[in-house]
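For this view, one protein chain was removed and the others were kept in their places.
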Amino acid sequence: MSAQPEKPPRREESAGLMEYSTESLVPFGPIHPALKEPEYFKLVLEGERIVEVIPRVGYVHRGLEKASESRPWIQNMYMFERTCGICSFVHSVCYAQAVEGLTMFQVPARARFLRTIILEMERIHSHLLWVGLMGHWAGFDTLFMWVWNDREVVLDLVEAISGNRVHKSMNTLCGVRKDMPENMEDRIIERMKYLTDRARYYRDVIDTEETMLARTEDIGRVTADTAEKLCAVGPMARYVGMRRDVRLNDPYAAYDEVPFDIVTRNEGDVHALLRLRLDELVVSANIVSYAVKHLPDGPIRIKIPPTIPAGEHSSHCEAPRGEIFYFAKSAGGRTPERVKSRQPTLANIPTALEMLKGQTLADVPIVLTAIDPCFGCMDRMSFFDIDSNKKWTWSGEQLRQYGINKYFPERAKRQLHGQKFSSAGLGFKEKF
Amino acid sequence: MPKKQIGSAIPEMFREMLEKPSTEAYPFKPIIVPDRFRGKLDIDPAKCTGCSVCSLVCPSSVITMVDMGIRKLADRELKVRKPVFDLASCIFCGECVDNCAFNALEMTKQFELATPNKSDLLMKKVFT
Amino acid sequence: MSELFPQQVGRYAEQAGSKLTTTHKNENVIEVTQEKLKEFLGHLVNDLSTRHLMTITGLDLGQNIQIIYNFSHERDTVHVKTNVPKTKPVALSIIDIVPGAILYEMEVHDMLGVYFTGNPWMDRKLLLPDEWPSDLPAPLLKTSRADEIRKRLDLGVAKQ
Partner (left out) sequence: MLEKLTNWSRKRSPWVFHINASSCNGCDIEIVASLMPRYDIERFGVVLVPSPKHADVLLVTGVVNAQTVDRLRRVYEQMPEPKHVIAIGACATSGGVFKGCYNAGQGVQDVVPVDMYIPGCPPRPEAIMYGVMKLLGEVK
């Protein structure tokens, strides 16, 4: 951020500057205006190519695991649900499954199906959000607006079922709190069909539209071996051909009663990630339609006592971004002894660093968005030029413009003629 | 692989132009929220018995019980306690509503809660 | 295949002087000593191709700190436990076997103060703030208390 010039460079940074005479150091983050969470990456550049990336996460660290040790089991679920605002329900499901394993109670079938429906709706909303952001960073804002408008369709359904658009607060230990509203079935199926059509249309657009292809093809390559060694999860593993999906490998909720197949791709670039997520969206829409049609009757929850028997149990689920993991240890009391949670973004950071290596600076936002991070600090970078010892800052918007100019010089010229170029005015109003 | 082209989304753009606008007319017209929408918490002081279950289940300690004096019932003296809600930290989960045995609590559909003073968010309806 | 897997893990566990216990469905737990850990993990990762490390969990057991390596293999999960004494919390890094463990080891280092020898990023912080007072105990130890940490950290409240 631009308040930093008063501060002298840190010792390790200045030591690095002495060492690399041809390399420049780019601090990336942590504050960004448009979206998502603050994170910090230190990029070492050689010319325009990235040779080394040093991450620093922890800007959103709040100390949930410590706080969970002093709160009752059920209240912890609401806290862990608020770990992330995009994939909130899957956190509560995974935590609930870890705790349910310690008790002797089984989750009723209807509750498992309802969980599956909400989980898949959440995946649809998360993937749509991500496709829109990719469109924005690639300089294709039309797609951004369309996709986010379609996202409202699924958010409306989620709100009608659970009562909130983002934090559903619908889960509870051994069941769900709200039943499916009456007369929702037809509406859900019709909306899912609409979303399937839209996803197919977007897939055609990104396959043919040169704006997207130029920015996404052959960018962010990583080999299957590297991704496996670095324990990549979710779409980051599937886009290099690994069949790693918890829904299929270790079915939870009602996934063993729903027919579906996961999507994998072999290209291993950002374009493959786009295709993969849009294909997954269709799969998710089919799962929702199937689960709504085959919703079993019965109770939706079992009341369980506030104390949980002593023991240790772990659970893993497939969040939109990849596998999440919860571990619960109970000493037999009303509060947990220890709850451990691991989010998919942490697992994908080593792979993202590999993806960034060898890329140009212009591709940094698109590659970092491609991992679908729960952070996205592409909006504030300060550059340090070693030769002149001069410091200047670029906003993410300027960086985005830099990327567009690099790939589409004619369009940049048109824009300069057509509208007055200013970094602030470009905001969300820019249309092509 | 289909042929590359520029502007493959233009036909769709024209189609969208002819459709009715997707923007809702919100501040000029009120919106209809779903039946299950969880908005501002509301209490019916007449139904509340002061059992303090809501303050125990609340995940973000919104509810504090305050002493309201002593009530005489036959020859026994009972402490009367009533809940006060600090809606500033309410996370709108509805756990208190589910656990209230007397149906005194309710999630209304009101979501326009913005206020310049944080003290406005303290709900002391039980005192009136 | 998946029925054979726990038996195979059990065989290697016996070589490492331990025993496999299945606590819940598909949850295999092995407790090995710090010396045998890398040998056992080498067999698990290379011979049984259990290459997906889900995470590393750290637990405060009072006298010891327990480190659990959570692996997953198709339907099975394998939890390899090892203990390090609290007085000398040093463990061996496994990033030569599982390169993806690097951030998880940093997390355990931040949260419980275990030093992993062989991890090049041990001197960096992953989650804790830069201004973390070095004399405070690591946050997830049972001796550390949330309200005491809050007093020491600058959360804006102190300035008022």
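Letters are used for the chains, namely A, B and C, taken in the order the chains are written, and counting of residues starts over at 1 for each.
Everything below uses one rule, namely that a residue touches a chain if its C-beta (ideal position, glycine included) is under 8 Å from a C-beta of that chain, and two chains touch if they have at least 3 such contacts.
Model, not experiment: these values are computed from the prediction.
**Student:** Just list which of the chains on display the missing one touches.
**Tutor:** A, B, C
**Student:** One chain isn't shown here. Among A:Ser24, A:Thr83, A:Thr211 or A:Thr264, which residue touches it?
**Tutor:** From the options A:Ser24, A:Thr83, A:Thr211 or A:Thr264, the contact with the absent chain belongs to A:Thr83.
**Student:** Thinking of the whole complex, not just what is shown, which of A:Gly58, A:Pro72 or A:Gly268 touches the missing chain?
**Tutor:** For the chain that is not drawn, the touching residue is A:Gly58.
**Student:** Give me the subunit A residues in contact with the hidden chain, please.
**Tutor:** Residues 1-3, 30-38, 58-64, 66-67, 70, 78-79, 82-86, 88, 129, 145, 148-149, 151-152, 164-167, 374, 379-380, 395-398, 423-424, 427-429 of subunit A touch the chain that is not shown.
**Student:** Considering the whole complex, not just the chains shown, which residues of subunit C touch the missing one?
**Tutor:** Counting over the whole complex, subunit C touches the hidden chain at residues 129-132, 139, 146-147, 149-150, 153-157, 159-160.
**Student:** What residue numbers in subunit B mark contact with the hidden partner chain?
**Tutor:** For subunit B, the residues touching the absent chain are 21-24, 26-27, 31, 33, 59-61, 86-93, 111-116, 118, 121.
Methods note: only the chains that are shown with their structure count from here on.
**Student:** By mean C-alpha position, what chain is farthest away from subunit B?
**Tutor:** Result for the farthest chain: C.
**Student:** Would you kindly tell me how far, in whole Å, the mean C-alpha position of subunit C lies from that of subunit A?
**Tutor:** 25
**Student:** Of all the residues in subunit A, which ones touch at least 2 other chains?
**Tutor:** Not one residue of subunit A touches more than one other chain, so the list is empty.
**Student:** Multi-chain contacts in subunit B: which residues touch at least two other chains?
**Tutor:** Residue numbers touching two or more other chains: none in subunit B.
**Student:** Going by the contact rule at the top, pick out the subunit C residues touching subunit A in the complex.
**Tutor:** 23-24, 26-27, 29, 51-55, 57-60, 68, 70, 72, 74-75, 77, 79, 98-104, 107, 111, 124-129, 139-140, 144, 146, 149
**Student:** Sort out for me which residues of subunit A touch subunit C in the complex.
**Tutor:** 56-58, 61, 63, 65-67, 70, 101, 228-232, 244, 249-250, 311-314, 316, 323, 325, 327, 329, 338, 340, 342, 346-347, 349-350
**Student:** Please name which positions on subunit A make contact with subunit B in the complex.
**Tutor:** Answer in residue numbers: 71, 74-75, 78-79, 82, 142-143, 146, 149, 156, 159-164, 167, 169, 177-178, 181, 201, 204-205, 207-211, 213.
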